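For this depiction, one protein chain was excluded, whereas all remaining protein chains were kept in their positions.
Right, chain A next:
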Amino acid sequence: MRETWNRLSEKQYFRPLIIFIIILLFNGIVSKGEFFTLSIVDGHLYGRIIDIVRNGSKLMILAGGMTMILATGGTDISVGSIMAISGAIACSIVNGNIFPSFNGNVAAAIILAILAGTVSGIWNGFLVAKIKIQPIVATMILMVAGRGIAQLITRGKIVTITSETYYFINGGYICGLPFPLFIVLFLVGFLVLFTGRTAFGLFLESVGCNPTASKYVGIKVDRMLLAIYTLSGAFAAVAGLIESAGIKGADCNNAGLGIEMDAILAVAIGGTNLMGGRFSIPASVIGALIVQSITTTVLALGVPAAYIRVLKALLIIIICLSQSKQFKDLVIKRKMINRKVVGS
């Protein structure tokens, strides 16, 4: 038992998990238990925790892709814009605005949207791996241009759709659980298996730690980079589908706005070094849940809208401090010095 605990506490996801549980408990206490109540209506589970999972699904998906990119020391700030493109394409097809021959076929809409995200990812990967542009600049191109492209697709309008099938992506239930949860499980599960069961994870860490040495042992660094940026783009497209299904339309200006920073934050809270190296996808996913639950908490506390961002920032500072080794050393040193002063 003790041994299991020790082994668990060495895992990278251990600390984020504890933080997440603390946030949940805090919510439970403040709401006098209401937070944890789950109700079943029409065979569907409802409750705050379910909300967090559903609303956090996009972030969890993005964090999964972002983890691999940050593990190589790169970054992808275009995911929000790719979400907008994906939503714009899917909704326009469902609506019949583009490709009318598909007759609003939802499957075609989903496939083309994900394809667009994949192409966007390939573009990013091409710029980073082949042209050797710094990742933040390379992905900034699509971050800026992406929303413009999305607006060209929707002709500058907010596209609203009516399709119960399409709504299902965000609002559907399977076995009483929200559908986005299954998407997360599928995609994240794929990533975890892919990085863990193949040598991909080892190569990623190697590239993140020392790209030159990695090249010298024969790792095809360029191809690795191309692959992860492509994956990140495809994942962002899926997140874009969930988003647009949630608001029942495509809003090119606001879909996924600023979510790239939340995704990077989620990975950071998960404990992956943003300069590259060791990474953990489960830890990042828990990080995403933390970011989402902070938002939920702040809203649940009834904080006036003007203070929300400040409070969120404060919570993030506290979490980051709790993970900083330097800060801990500092506090311990202070304590010891104080003790010495008192003792002398």
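Just so we're on the same page, a contact is a pair of C-beta atoms (placed from the backbone, for glycine too) under 8 Å apart; a residue touches a chain by one contact, two chains touch by 3 or more; residues count from 1.
We adopt the following convention: contacts and distances are computed from a predicted model.
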{"item": "Undepicted complex member, UniProt protein name, chosen from \"Putative zinc-finger domain-containing protein\", \"Outer membrane lipoprotein-sorting protein\", \"UGSC-like domain-containing protein\" or \"Sugar ABC transporter ATP-binding protein\"", "value": "\"Sugar ABC transporter ATP-binding protein\""}
{"item": "Option touching the unshown chain, where A:Gly43, A:Gly218, A:Gly258 or A:Gly302 are the choices", "value": "A:Gly218"}
{"item": "Option touching the unshown chain, where A:Asn210, A:Asn254, A:Thr295 or A:Gln323 are the choices", "value": "A:Asn210"}
{"item": "Contact partner of the left-out chain, one of A:Ile29, A:Leu202, A:Leu299 or A:Val331", "value": "A:Leu202"}
{"item": "Residues of chain A in contact with the chain not shown", "value": "197-200, 202-203, 205-206, 209-210, 212-220, 277-278"}
